[in-house]
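Excluded from the complex is one protein chain; the other protein chains are retained at their positions.
The block that comes next holds chain A.
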Amino acid sequence: MSTLTALARAEAVAAGRAQPIATVRHLHVHPDPLVLVPVVMAGEPNAPLAALAGRDRAAPRLLVVAQPRNRDLRFAFAAELAEIVVGYAESHIGPSEAVAVDRGRDVRHRYLDAPQVWVPNPGGVDFLRLFGRSTRFRRTDGDHPVPPAVPLLGRWLTFLATQAEVPGSALLVAATQALALHWATGQSSAEDAQLGALLGWIDPGPLTGPEAARRAEQLPPAGPATDPDFDNRVLAPLLSAGADPADALRDQLLPTWDLMWRAVDLLRALPPGARVAGRWDADRDAFSGYVAHLRDTGTPQPRRDSAVAAAARLHRLENVQARYAAQRAFDDPLVMAEHRLTGEAFEGVVTHAKADRVDDTGKRPVLRPRLIVRTAEPVRASAGTALTCPDRPSQKATVISVTPAGDETDVLLELSGGMGRKLVAEPGSVPAVGDTVLYTTLTEAYRPGGAFPEPDRTPWTHGGPPAPPAQPTPAEAAEEWA
């Protein structure tokens, strides 16, 4: 936890309501999202009990497994959920745009829109991942046929849950995480994990934050686990009497349904950060790619990644994480402030500038302006460090020296790039004396990828080449589901 966020929590305690830790919204909020509130049967590995789902806040659809141990009812639930989720995902297959790739040598197509599914919390994401795992290998033929929509649901849920691991992706959103990215409450993160208590602090209405949070703690939990007391006093008697639990379950889920839409509204009301649209473009790419895969072979995702695929994926995720952190800081002075506090960024005033400095020691003379920035903030950079100024992202600033100047610090920088093609800098492309500037070690640039062998060259120490993706085997398709 950064000191800045911790201080915001302390301020929230004093103010009796949550405090902003972002000045802009850092995720895309879809104009027409699908909200999904699943609950599972206690003690059963991934047995769905019920879900509220839909795109219309006034008309949630309730799905119930009236006898959670009944296999047929469970697949019927999966088929119904498929109708909603797959139907929603496929409704975004529509007009597309051409995107140049490989320096314009090729184009690929990207749908103009993509789906966005909201669940209450990371537990909801886990539920979708497991439910995807338990349905994607099912087959529509053979000894244990299921409705055709079931394995397709499994593939889509797996795609969404996998995508949710990508930092900054907004195809599958956990409401508690999205909110906690923008507000600090006056309670612990353990309490923030409860959607109701978190929203109580952020949007307490006429109450104080702590009052609203305490009141929300009396609401049914946001799933996927049910309230044990509800299980014992309400659900168990209904189930053993063979009665329909639908009404009781609807009552349990509706409060969370309302909280979900409040979360969507609160986030939507924030102005989006400048780089949010770019990340949504990447989400649309991922969606378009998956649609293409389904139309091509449509093989289900493997149970586990091969060694090479897992290592490459991990490397990619780390890269995306670093880029996402940089983007949020570039978009949001409040996020950048965290980096200034730790010395990964500093703000200062330009005290000297030589905008027309040309370095002619090489083969060709090149434009290399130099600046001195005086700052009172901590500086973690040393000679040779490459810095970026968020206002001039395509310009690199290399630290030449860092010198103490009384209580302050003078940083001598040499600039390259982002100044036009001539030996004279374009007007405004080099900061002038007296300008307030900010430089940071954060960068949006992708770091070079690691060297991973091609999958078919996986060394035997890492399990050898993986089997090619395949349609599920009969054994996988018939996997027991008790």
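One rule holds in what follows: contacts are C-beta pairs under 8 Å (C-beta built on N, C-alpha and C of every residue); 3 or more make two chains touch, one makes a residue touch a chain; residues count from 1.
In the analysis below, contacts and distances are computed from a predicted model.
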item: Hidden chain of the complex, named as in its UniProt record, picked from "ABC transporter permease", "ABC-2 type transport system ATP-binding protein", "Secreted protein" or "Cytochrome-c peroxidase"; value: "Secreted protein"
item: Sole residue of A:67, A:91 or A:232 that reaches the chain not shown, by the stated touch rule; value: A:232
item: Hidden-chain contact residue, picked from the options A:50, A:82, A:130 or A:276; value: A:130
item: Of A:14, A:59 or A:241, the one touching the omitted chain in the full complex; value: A:14
item: Options A:334, A:381 or A:399, residue touching the unrepresented chain; value: A:334
item: Hidden partner chain, residues of chain A it touches; value: 1-11, 13-14, 20, 23, 41-46, 130, 133-134, 186-191, 210, 226-229, 231-232, 235-236, 303-304, 333-334, 336-337, 340-341, 377, 479-482
